[in-house]
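Note that this complex is displayed minus one protein chain, with the remaining chains in position.
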Amino acid sequence: MVLKTSASWGSQIFEISKMVLTLLVALLMGALVMQLSGKDSLQAYSALFSSALGDPSAIGNSLLAATPLIFTGLAAAIAFRAGVFNVGVEGSLYLGAFAAAWAGFTFTSLSGWLLIPLCILVAAAVGGAWSYIPGVMKARLAVDETVTTLLLNYVAILFTSYLVNYPFKVPGIANAMSAEVAPAGHLVRFMPGSQFNAGFLIALAAVAIIAFLMKRMNLGFEIRSVGDNPIFSRWMGMPTEKIIEKVMFISGLLGGVAGAVQVLGVHYRFAANFSPGFGFTGITIALLARNNPFGVLVAGLLFGVLRSGSSTMELFTDVPRDLIRVLEATVIFFAAMEISWNWLRRKRNGIRR
Amino acid sequence: MEFVVNVLYSTLRVSTPLILAAMAGALSKQVNLLNIALEGLMLFGAFAGVVFAAQFGSTWMGLLAAAVLALALSAIFALFVIDLRVNLIVAGLAINILALGLTAYLLIVVFDTRGAFIPDNVVALPHWNIPFLKDVPVLGRILSGHGVLVYFSWFMVPVTSVILYKTPFGVHLRAIGEHKEAAQTAGISVRRVEYLSILLGGFLAGLAGAQLSIGDLALFTDNMTNGRGFIALAAVFFGNAAPGLTAIGCLLFGMFEALQFRVQVMTGLPPQLLQMMPYLIVVIILVIISFHKKQRRQAL
Partner (left out) sequence: MAYLELKGITKAFPGVLANQKVDLSVEKGTVHALVGENGAGKTTLMRILYGLYAADEGEIFLDGKQVNIRAPQDAIRLGIGMVHQEFQLVPSLTVTENIGLGMEISRGPWVDRKAMRRKVKELSEQYGLYVDPDRQVAELSVGVQQRVEILKLLYRQAQLLILDEPTAVLTPQEIDALFVVLNRLVASGHMVIFITHKLNEIMTLCSKATVLRRGVVAGTLNVADTNEMEITRLMMGQRVEIFHRQSAEISGKPVLEVSELSAVNDRGLLALKGINFNVRAGEILGIAGVEGNGQSELIEVVAGLRQSKGEVRLGGVDVSQATLRQRRQRGLALIPEDRRHQGLNLLGSIAENIGATRYFQSRFSHLGVQNHTELENAAAAGIREYQIKAESPDAPVSTLSGGNAQKVIIARELADEPILLVAAQPTRGLDVLSSQAVRKELARMKSEGVAVLLLSADLDEILSVCDRILVIFEGQIVGELSPAEASYERLGLLMAGHVAQKI
């Protein structure tokens, strides 16, 4: 990491091309699976990409699919950058989504200019506070954050499910859902026939804010320092425990906003078990992006394309959309392999006495 | 009374996949390669079990396939974690996603069905009515009449314990988990022991999956494991990876599962709150342990 934001374009392009290469390997893997199971992979992929990028509303749907992934990718990335392995973004997402829905169906008299920020704020606070708990447990008591965040995900998912099944159950609806968010709280949709909405712009803003935080602000400097070398950071007098707590709060906050944006932009309600693992895909995206906020944007868009194209692919070529998960697993393996090898190489020669 | 018998009977039944997976988890935790992939390995085992049972018309073939294929998948996990040095958690998550995607994909491609696969030519694994015991009042109705894997899982608890504490392999495994360098300087082949631990775990997780799909019924549904791999991991933390205590954790968590439907029907208590319990209990235990460790450190 260098201080200047004008990091050489060459290295940026190099990073992006590595990302694309990893994705290509995954696509090849998917093709292999398809060929082995007697499917025409070329046809499937062309259906996938044309339906994800073929016309404006297709692009809109891809951006829509990318929106929550950009948030969860950022959430994972900022924690990873500080050396904190937060795999609990999914839990923050659920709690944030419920909190946003609650604010949205409770303060129905507010105007949109007030209601939307309020919903998002409440979601951010709840999501952040939720992930702050394992943050404190790690910083103060050295409880392994990976295990606690992993387990607490299920607590959050089940707890929100309880909320909409019992205290906030809406009579007359068969499925476990909350009441509807007041219309003033709905995010603007941009095109007919697509749910593509202003949530994407909020995601773009989040990328810019996190990038600014990481590169230009003291907290970002501290996060990078603790992630690079916690011992050094301690010797410099940095409050390393507080930094870990703060980073966990921010990570959860982003997860909470992801949930809010799904509720306010897509569903208008909270539904139990609504997330197909956005939080976990965020981990993949952060790995692929090497924790760089702009990289998260690119990787999030790529996954958005895959996700939104996959349903159409299933429709027209009877290749199941679950193939996407196989691609995702491949991406994780290869991205993680590259990271661990880089780390080993750096350890071997980069360090001179 | 009837209620208690029913709950205890089904506690034993639903604990079985947890126990088998938790024994795999205990092995992996003791060799310090915590296996987050249990969920995926179980799912893959469940899928393979029912598919191969249908294919060969033999439940036993299904059982064999479940164990072998989950073992093969765990070999991929081991390869990435041990030789390619991929982060343990990341690799585990990837295996879980892979299993989730691959089973759903194959279900559609091979059987042309989404969501559930119910073959009509497969019967569940045999159930044993244990002579004498089955005639004992109350106890007989709780302990007898379970599927074979239930009894196998009970058998595996002492076996795992014996492996860990009575065989050279187990001693080496624990030594590596605790102090890898010491094990290395003592001349132990660390890589071999690590591989064996993970592969043995894969085998057990496959059987755990088989219990879900062909243990009592004969069907597979998408994401059939539904977090049981993580409950098994929670039990491993509950029991600090000691087989006996871990199995007790499984029984406890299994009881929560057995209770949740009945309690809901009888008392209206939300099942979700019961389902949360295993995770919450373990997080609280972890905090308490760390708190004590810290106090001991500072006392010096």
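Think of it as A and B in the order they're written, each chain with its own count starting at 1.
One rule holds for everything that comes next: contacts are C-beta pairs under 8 Å (C-beta built on N, C-alpha and C of every residue); 3 or more make two chains touch, one makes a residue touch a chain.
Worth saying up front: this structure is predicted, and the values here are computed from it rather than measured.
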| item | value |
| --- | --- |
| Touching the absent chain when the full complex is considered, from B:88, B:157, B:188 or B:208 | B:188 |
| Full-complex contact with the absent chain, from B:67, B:81, B:150 or B:175 | B:175 |
| Contacts of subunit A with the absent chain, listed as residue ranges | 1-4, 216-219, 221, 224-225, 228-229, 231-239, 346, 350-353 |
| Residues in subunit B touching the chain absent from view | 166-168, 171-172, 174-175, 178-179, 181-183, 185-188, 297-298, 300 |
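One rule holds in what follows: only the chains that are shown with their structure count from here on.
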| item | value |
| --- | --- |
| Centre distance in Å when subunit A and subunit B are each reduced to the mean of their C-alpha atoms | 29 |
| Complex interface listing, subunit B residues touching subunit A | 34, 36, 80, 84-87, 89-91, 93-95, 97-98, 100-102, 104-110, 114, 227, 230, 234, 237, 270, 272-273, 275-276, 279-280, 282-283, 286-287, 290-291, 293-294 |
| Complex contact set, residues of subunit A against subunit B | 33, 37-39, 85, 87, 137, 141-144, 146-148, 150-152, 154-155, 158-159, 161-162, 165-166, 277, 280, 283-284, 287, 318-320, 322-326, 328-330, 332-333, 336-337, 339-341, 344 |
